[in-house]
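With one protein chain withheld, the remaining protein chains of the complex are depicted in position.
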Amino acid sequence: MTTQPILYGAAYYDEYMPCERLAEDMKLLVKAGMNVIRIAESTWGTMEPERGRFDFHHIDRVLEAAQQHGLKVIVGTPTYALPAWLAHECPQILIEPEPAMVTNGSVHCHGPELYGRRQNMDIGHPYYRERAEVMIRALMDHVKERSCIIGYQLDNETKYYGNANDRIQKAFLEWLHERYGTLEEINRVFGLNYWSNRINSWEEFPDVRGTINGSLASAFDEYRRATVKDFLSWQAGIVGEYVKPGQFITQNFDYEWRGWSFGLQPQVDHFKCAEAVTLAGVDIYHPSQADLTGTEIAMGGDISRSLKQSNYLVVETQAQGFPQWTPYPGQLRLQAFSHLASGALGVMYWHWHSLHNSWETYWRGVLPHDLRPGRIYEEASVIGKELQKLSPHLQGLKKRNKVAILVSNEALSALEHYPIGDVLRKREFKYNDVMRWLYDAFYRNNIECDFLPATTRDFSAYSLVAVPALYTASEGLILALKDFVYRGGELLATFKSFFTDENVQVYHDSQPHYLGEVFGMCYNEFTASSNLKLESLGVLDGAQCSDWEELLYPFTDTKVVAYYDNPAWDGYAAVTENYCSHGRAWYLGCYFSPEHLQNFVREVIAKAVPGIRPHPETFPVIIREGVNEAGHKLTYYLNYSAVKQTASYSGSEATELTAGRALHDGDKVTLEPWGVQIVEEN
Amino acid sequence: MTTQPILYGAAYYDEYMPCERLAEDMKLLVKAGMNVIRIAESTWGTMEPERGRFDFHHIDRVLEAAQQHGLKVIVGTPTYALPAWLAHECPQILIEPEPAMVTNGSVHCHGPELYGRRQNMDIGHPYYRERAEVMIRALMDHVKERSCIIGYQLDNETKYYGNANDRIQKAFLEWLHERYGTLEEINRVFGLNYWSNRINSWEEFPDVRGTINGSLASAFDEYRRATVKDFLSWQAGIVGEYVKPGQFITQNFDYEWRGWSFGLQPQVDHFKCAEAVTLAGVDIYHPSQADLTGTEIAMGGDISRSLKQSNYLVVETQAQGFPQWTPYPGQLRLQAFSHLASGALGVMYWHWHSLHNSWETYWRGVLPHDLRPGRIYEEASVIGKELQKLSPHLQGLKKRNKVAILVSNEALSALEHYPIGDVLRKREFKYNDVMRWLYDAFYRNNIECDFLPATTRDFSAYSLVAVPALYTASEGLILALKDFVYRGGELLATFKSFFTDENVQVYHDSQPHYLGEVFGMCYNEFTASSNLKLESLGVLDGAQCSDWEELLYPFTDTKVVAYYDNPAWDGYAAVTENYCSHGRAWYLGCYFSPEHLQNFVREVIAKAVPGIRPHPETFPVIIREGVNEAGHKLTYYLNYSAVKQTASYSGSEATELTAGRALHDGDKVTLEPWGVQIVEEN
Partner (left out) sequence: MTTQPILYGAAYYDEYMPCERLAEDMKLLVKAGMNVIRIAESTWGTMEPERGRFDFHHIDRVLEAAQQHGLKVIVGTPTYALPAWLAHECPQILIEPEPAMVTNGSVHCHGPELYGRRQNMDIGHPYYRERAEVMIRALMDHVKERSCIIGYQLDNETKYYGNANDRIQKAFLEWLHERYGTLEEINRVFGLNYWSNRINSWEEFPDVRGTINGSLASAFDEYRRATVKDFLSWQAGIVGEYVKPGQFITQNFDYEWRGWSFGLQPQVDHFKCAEAVTLAGVDIYHPSQADLTGTEIAMGGDISRSLKQSNYLVVETQAQGFPQWTPYPGQLRLQAFSHLASGALGVMYWHWHSLHNSWETYWRGVLPHDLRPGRIYEEASVIGKELQKLSPHLQGLKKRNKVAILVSNEALSALEHYPIGDVLRKREFKYNDVMRWLYDAFYRNNIECDFLPATTRDFSAYSLVAVPALYTASEGLILALKDFVYRGGELLATFKSFFTDENVQVYHDSQPHYLGEVFGMCYNEFTASSNLKLESLGVLDGAQCSDWEELLYPFTDTKVVAYYDNPAWDGYAAVTENYCSHGRAWYLGCYFSPEHLQNFVREVIAKAVPGIRPHPETFPVIIREGVNEAGHKLTYYLNYSAVKQTASYSGSEATELTAGRALHDGDKVTLEPWGVQIVEEN
């Protein structure tokens, strides 16, 4: 076999070192079995200390040393952190963010924010673009001949950063103009008559930050997501001029951040932006210690793999991260193999050495602050050695999942402006909570999923499509899903789906729009109770509802899976199941406890949906599968617990790779605490 | 009988409809037994899409259709929601609100807020007034001859919106000048020597938003409340020029909003503003489902009825409202009759059809989003039919209550600047909490109340006057209350009453000022413990105190109703009762659990005060009484619970109106869950 080795390495910042470390670090990297570093991203200030004066000595030193030590290098464009001189020269480059509610619900603008943090520039500002291009070209020109470079990263975790300054608002109006043609049409599709908000001339178009119209606000979000793709495509164009055959262009996509990678990224449409790169790259951080479940690794990987339907690179993940994440012994190894089990072609830590000052001093890397190889380095070295040995078996993992989760940035945005539930209780319950509710139930049942964007129209590759909170859905998408069920597909949708059109206007016919027949029910009432349970003959009995309940009228032949346990809602269904033509459709009319959903997925869907055959094991034993480059089936057994677990191998003759043990159908697979076993069919 | 029929209807917005609905809606309205709609308020943007160009086609369509279907119409002036062109033309029309505390207790101004929401304009701005007058006159001219119009509504839920811009501050200084004459006097009455705040020239008068002087801040609130009356009177003057005989002018007064109608409106003196209209109108929203108690309906009605000591119109109330308020079966009917039981002459829902976009998409109307008659419409239709039948019996209900609650905007404002209790615990415990504490105790004991403003001097119509937290009280008012007790009245006052003068200066003699003799006690110490109970031989024993405790020295003959259960406060009284001349006075020196207050009111006051004879039933059975236009006594029995209840009828021969059943003294009245029975004496 001649597969590429699994990439294993870390981000490396010579610029931040408190002392001369380069030779020592290169030795340690190699000794740990690492083979790649990422450099240059975020260091504009050192590469161009004043306008037009370039200083690449850090870059040169590191490239030279990497080359000497046989390390591969990924070079990042440094554009996501402004140098001080640029902010000083043109403060308007800094974003002007959405305003906070100041008092009495009133909103104000505050002007550009102050210089300091990264990721706070207007990515569409002409002068920023001008200076960024000069910087990128200087860098590319300088490094392009280095043979150790395997690829380039565009910017980093690019977003629109909530920018709402005049420039982007003017550009937004042009976009509106182009999309809708006339103000009359805009008034109509957004419903601006309400509260006298109609706009009669482009000149009087008010600052969109003050709007109380969620359709307009959602459109602004959508436009701003489009500017992220525009920005990445523009950088890809520049970098592409310098790229050599075999080098990739990637982005470090990140997810909604709730202190860790939680769900779909609100500010970026990953599916659209992935078109700008040749390799999907991702940034995955997650809780650790007793809270390590592997869910974020799997979800982040599944999304990332789905972007280009191919393997992807984990550009950043935690060696240690936050103090509360200091990994227990064994967890670092479990995490690394879990990434590979989702289809990653490499794992890179952020970052090599813990920083000695500034914002991320307590976000620790492979080396601790004393810069000496410690426990984490030792654990990484074990992983590095194993990867060197197993690369040929693990590389190029492909999957053929039968379940897809349909996700939508548009629905996510709309639900920011129309929050789910009882707004008086101010509970934060959002799109990604619903998405994760569904995803986690599949994950814990060892049913692997792909992700699909809302632009999908052909679902025929899947047995089951799961649709969380698809609040805005065009009729095109709705009809495609209907067609999928008619042709034999199985559809599982939640509350708050199919409710508004692509302009976030509520469909003014029966809900769910066009899909009553498919789900075998309709509804026009809903509530948000604080104390309501489900009543069911099955696994959902007693489930605690919260946040949102739709009062479903089941049709005659529809099976009511669960009712609401309140005499006031007698006769209304909470969860339904309906056969429709050749397919079947479930509707979850309310949110309830995740444990009950996990049981529902296991006992109902896993049993009944063709093509879905989950393992008997459930979380904390996680099983992930695929086919490697050699065409052999590969099964990862992952123990997400501090106690020993066993699983049962079923399949043809195989080898457990970490120990090199032969395995036969029915053999026990024993997993140490936070342990890993990898089985390859012979 | 030739009484006017009970008004029953909804707000109607042709402007917001997603499709042609007018004919269908008119038919549905009539079919449901509705007889009135309200239109035009908030639609300035459609009526005057650009400055000076008017378009009344929505208005005309609806008036025409209403007329054809025999529906009455209330036309609102549209001034509470600015059109975009006006904000664009003159951004200074938008309010500049009180500043939020930004950091370290420091305050800043932020400039006018952004355009978008309603109710954010400076109601005294000359250009706003100019444009509003043009708009109002154009509308009035256009509709004045329509015979279906029964009245006009001025603006909507008018307030001063927290405005604190330069214009209103300058006007405030003129008001101060006029009221106090000299700066020397202002320094004196507000105590501006403190912390060097004294002002020596009008030029140096600082931005009042920064003040730490609660007297000055309270005066600013008082002035701003006066501007609301000024605004309504100004609109009444214009509209009055067009009004025909028989047409009313109303306002839609709303209450302190805590997610629902909670208590006295901080920004408006309803009693004063009511002088500007010919019919009191009110906006009442309240919790629902298991939290429906009827308290807000009763309180809002009692205040509204007291404004002009006459019947009033419920201009807005919920058909469905928030998702968490979706009514249980029967609740909509219970609510409608409860409004009538307080003296409403009509009930109008906000609004007819649920909106399909923007801010209030989830504040549902009579029709759901699918615009088809659903469960709520059916329930409303039942009510509509009953009202048509019973109107002659229910209309014009008059009451002769023996209890009055004295309320004060001035006290409310002052307690915003001098919060009750332990400020370190940051508990939000305000004037309206005390007011509701008292009101609710009477309500749940079925003792009906009127409300009186702090300008009242003659209390002779009442047996008992209840005074919650009258923190500022002029000596004139104090002496009037004293006189009331001397002449045989009964007075029940709470802590934080009679403490400061009309300039919110603490009276520097013995507390309660001038009333020691009346209450039979004085005090000069108080505390705010976190764990203190009452000790009593009566119903108050064991009551949990919180937020505020005054340490009362009882005089020799005073009856101590409760002590504090803490050896440190030995000898101090918490609650006292005192006979004084021909009257009696109770003083509640602390806040304690509402259940104990309810018992106190029941067992002490209800037994002892002449003229107060409560029914044996208590909440959740609510009984409300009055005399109808025919002069017959009418008694409403209202069941605010999900379980069947019984009450006992006592009185002369009567008829239960909903079922038409004859009723004799001693007969049981059976109330279904959330049920209503109405008894008219023959």
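Letters A and B mark the chains in the order given here, with residues in each chain numbered from 1 onward.
We take it that a contact is a pair of C-beta atoms (placed from the backbone, for glycine too) under 8 Å apart; a residue touches a chain by one contact, two chains touch by 3 or more.
Quick caveat: nothing in here was measured; it's all calculated off a predicted structure.
Within the set B:Glu20, B:Glu145, B:Glu178 or B:Glu203, the residue that contacts the chain not displayed is B:Glu203. Of the options B:Ser215, B:Ser338, B:Ser358 or B:Thr558, the residue whose C-beta touches the omitted chain is B:Ser215. Within the whole complex, the absent chain has one touching residue among A:His69, A:Arg118, A:Arg167 or A:Arg427, and that is A:Arg118.
From the options A:His69, A:Arg167 or A:His369, the residue with contact to the unseen chain in the full assembly is A:His369. Touching the omitted chain from subunit B are residues 99, 102-110, 190-201, 203-207, 209-215, 418, 421-424, 503-511, 524-531, 548, 551, 567-568. In the full complex, subunit A makes contact with the omitted chain through residues 15-16, 18-19, 42-46, 49-50, 78, 81-85, 87-89, 95, 97-100, 110-111, 113-118, 120, 161-162, 259, 289-290, 320, 322-326, 328-329, 354-362, 368-372, 374-376, 642.
The definition used in the following text is that only the chains that are shown with their structure count from here on.
With centres defined as mean CA coordinates, subunit B is found 49 Å away from subunit A.
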